[in-house]
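Left out: one protein chain. Kept in place: all the others.
Chains: A, B and C, in written order; residue numbering restarts at 1 for each.
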Amino acid sequence: MTQLNINKVKFLEKQLKKLEPTFAKGGKLEKLHYVYDALATFAFTPATTTSRGAHIRDGVDLKRTMFIVVLALIPALIFGMFNTGHWHFVAESGNWNLPYWDNVLDKFIYGAIKVLPMIVVSYGVGLGVEFIFCNIKGHPIHEGFLVSGMLIPLVMPVEVPLWMVAVATAFAVLIGKEVFGGTGMNIVNIALTARAFLFFAYPTKMSGDTVWMGGQEADGFSGATFLGDAQSLLSDSPAVNGVDGIMAKYSFMDSFMGMIPGSIGETSALACLIGAVLLIATGVGSLRIMLSFVIGGLAFGALFNAIGVNDYMNVPAYMHLVVGGFAFGAVFMATDPVTAAQTAHGKIWYGFFGGGIAILIRVLNPAYPEGVMLSILFMNIMAPLIDHYVIQANINRRLKRLKVA
Amino acid sequence: MSEVAEKVKAPAEPLFSKKNRKLVSDPLSDNNPITIQVLGICSALAITVQVEQAVVMSAAVFFVLALGNVVISLLRNLIPGRIRIIVQLVVVASLVIIVNQVLMAFLPDVSAKLSVFVGLIITNCIIMGRFEAFAMGNKPWPSFMDAVGNATGYAIILIIVAVVRELLGSGSLYGIPILGSPIPVEGYPNGTGLFDMGYMNNNLMVLPPMALIVVGIIIWIQRSRNKNLIESH
Amino acid sequence: MKVNKDNTGYIFLFTFLLIGVVAVILSILATSLAPQISKNNETKKQMDLLQSIGIESTRANAKELFQKYIGSNPSYVINNRGEVVEGNAFEIDIRTQHRDKSISEDAKKYPLFIANKDGQTLYIVPVVGKGLWGPIWGYVSLKDDKRTIYGVSYDHLGETPGLGAEIKQKFFTDRYLAETVADENLNYMPIKIVKDGSGAQPQKVDGITGGTITSKGVEEMVNRTMEIYLNYLKTI
Partner (left out) sequence: MQETLSIFVKGIFSENMIFAYFLGMCSYLAVSKTVKTAVGLGAAVIFVLGITVPINYLLENYVLKEGALAWLGEGYADINLSFLSFIMFIAVIASMVQLVEMLVEKFAPALYGALGIFLPLIAVNCAILGGALFMQDRQYTSIGDATAFGIGSGIGWFLAIVAIAAIREKIKYSHVPAPLRGLGITFIITGLMGMAFMSFMGIEY
């Protein structure tokens, strides 16, 4: 936590202290008290201490947890910006095999120009809704949105209009979170709600060939993703030549590195892996869920390989792990501590079926190319039920032990 | 005995007495069948994609409920208690068959869109609920007023939901384009009106989940304005 | 008079009377409305047929227009080998024919309507297939060279609004105009639905963005049906 101490600039602290009475009870801006509170405690550890009730003492508080997750997202974000820029230049030149590591700075700047406004909109709208809500309802502002606000742009295709990002963020914060009472109370992941909302509301802007590459200009240039191309295997006129054709177009290594078109933050399995290491090392993310998610995906992938009725089923199981949003979902979405299963056993089932259903939707559902987001959403819904039965089983086991004894 | 009863009998109530008016006005908001009594949701939500369907559905429910309430009320002293549920079911089912046949004959296009949901009026809990709770114990005229109130309360919610969903989901109201047309024409590749400016229809509005969320928000607004309606849990 | 309402005899009497009254009312209603209902279904079919030859009609004038363009010409029923068989083309329900597995392929009946518009003979072929959520169907009309598409009308039961459901719209059906289903010798040639924007080329039609499955369903149903009908069209 030492890095945060850098923030402890005395001047800022003094200024905040000076402003405090304005927001205190009876002050001029009393109504905005919670906004002040949120900003002040974001910068400094609050001076108040808890006065009653049982507490677990732990150095990690919510704000620090959120900060670590955002930190873990940085590699994916940086790489995402660069990758977006790359595919923009590919689309412009019409040359699929444009050298990847040329003009690095140009690509990065182009990507940043595309991506930063989305982040600004996502944070602006999300925090705006939250601030308004907290002031009406009179409850303190939580920091939960710090992570969601970063996740939302990262799971979007680059060409999605900003107003759609705004609408989706507002919907997700309001219906996904505020109606349940704010941070920590929601049952579905906020960022996934935003993405699912856009996906169902504006499908043409969320899938298809024209949304993955920034400022597509070349006429008739198909900017499909791996999943988009693989989807065409389900019909009798695939865009590329069978499974082999797809594997040649997107090699495993390229996909692992993230050098393929896709949503901004999700293409690079490597960047997600770096994030995962950080999350696991700090104990913020659940290793149990990540592992069982990957195993579930591999198991279902292998199962479909064995069945192999249509071409899509023959896509190698390991390939599923590095394309689309699988890695991103496993590391950042499925592990959301609020919406995942809470029990140790429950987490294993939750992860396994989350990964498995993701592959199932990809391979069997021609309507939705990307299954990961929907499968995690589905498991969010099922998590309380899983927990319920895990707890019931525990109770029963203990009762039995009691009887034997 | 009878003489005494004659004397105590209150003067004939006017048709639109305060009590009768209350029968109509109560279910409109404070005792709304959908948002408060939680009845009749089954068939209500699926057909609210377009205003036209919602209007026809409301009219059908109004017809079945009003006539049914009156019939049950007229028969209330004749119906054997042991089979009263069956009798009520028979009355509803017959009335619904009439509605369905009439719709098929005179409004075939709407009838096709409503598909099985006309038949499901039979199990619309509002109707059986009103029969059992009101018509079995009251005279025909109050029963009719009660039906008017409940059917209107049902219609209001249905039509509000349908307006929201059709406007945001299809950009039109009652089939008339309001926000422009999303169909590309010469010179306007994205459609006309708002669509030309980059606006798009929200497909989620047309899909089932959104109907539930819209009703949830209506309940939220309604109960925020009237705190008495808030549930403890 | 006080009646014992829980008396078994009374219950029977009441039930009997109730059922009697209900039965009478419903039967009268059903019999009096039945002709109107079957007329409605007929009208709908006539309107769809008319639409496929480019004539917009309303429920009011459908019958008259149908008589003028289609009804006055002969219609045929053929089997999958292209032979004419017995039957009334208008009364065949192609959706039942398509999905009922108890009818063998050889016994399936395919209706063919002939229209006369502006002095030109048009051949109207009903098509039926499978969309994303449920059945899709429609009519395709061919010019008098028996291979060039003159017009189409499609309909569906529950395709996604804004995506698959767009197959009904004019902008999509217009993409089929002037495509050919066969070469000069009436040898079958499929029409492909493409999604890369190259639909302007012959034998290619642009699909609906985001409605790939429904578009593929349309492709499949038109091609499958045309192959069968060409067996017959070759012979006349």
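The rule we apply is simple: contacts are C-beta pairs under 8 Å (C-beta built on N, C-alpha and C of every residue); 3 or more make two chains touch, one makes a residue touch a chain.
Fair warning: this is a prediction, and the values are worked out from it, not measured in the lab.
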Check: Which displayed chains make contact with the chain that has been left out?
Finding: A, B, C
Check: Which listed residue, A:F131, A:F180 or A:F252, touches the chain dropped from view?
Finding: A:F180
Notebook entry, point to check: Per the definition of touch given earlier, which of B:Q101, B:S172 or B:N201 contacts the omitted chain?
Noted result: B:Q101
Note to self: Among B:L89, B:L167 or B:L194, which one touches the chain that has been omitted from the display?
What the structure shows: B:L89
Item checked: Interface with the undisplayed chain - residues on chain C -> 22, 26, 29-30, 34, 96, 99-102, 132-133, 213
Notebook entry, point to check: Which residue numbers on chain B touch the omitted chain?
Noted result: 35, 38-46, 85-86, 89-90, 93-94, 96-97, 100-101, 115-116, 119-120, 122-125, 128, 204, 207-213, 215-217, 219-224, 227, 229-233
Notebook entry, point to check: In the complete complex, which positions of chain A touch the hidden chain?
Noted result: 137, 139, 175-176, 178-182, 185, 187-188, 193, 196-197, 200, 357, 360-361, 364-368, 371, 374-375, 377-378, 380-382, 384-385, 387-388
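We adopt the following convention: only the chains that are shown with their structure count from here on.
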Check: Touch graph of the chains shown: is it line, ring, star, complete or other?
Finding: complete
Next item on the list: Taking each chain's centre as the mean of its C-alpha atoms, give the chain farthest from chain B.
Entry: A
Margin query: Please tell me the distance, in whole Å, between the geometric centres of chain A and chain C computed from their C-alpha atoms.
Written below: 46
Next item on the list: Quick one: report the Å distance separating chain B from chain C, using the average Cα coordinate of each chain.
Entry: 34
Next item on the list: Calculate how many whole Å lie between the centre of chain A and the centre of chain B, each centre taken as the average of the chain's C-alpha atoms.
Entry: 41
Margin query: Please output the residue numbers of chain C that touch at least 2 other chains, ranges allowed.
Written below: 160, 162-163
Notebook entry, point to check: Using the touch rule from the top of the page, what residues of chain A touch 2 or more other chains?
Noted result: 203-204
Next item on the list: Would you mind writing out the residues of chain A in touch with chain C in their complex?
Entry: 203-204, 207-209, 219-220, 222, 231, 235, 237, 239, 366-367
Check: Contact residues on chain B for chain A in the complex?
Finding: 198, 200, 202-205, 207, 213, 216, 220
Note to self: Under the stated contact criterion, what part of chain B meets chain C in this complex?
What the structure shows: 49, 78-83, 87, 90, 94, 97-98, 101-102, 104-106, 108, 169-170, 182-184, 201, 203, 206
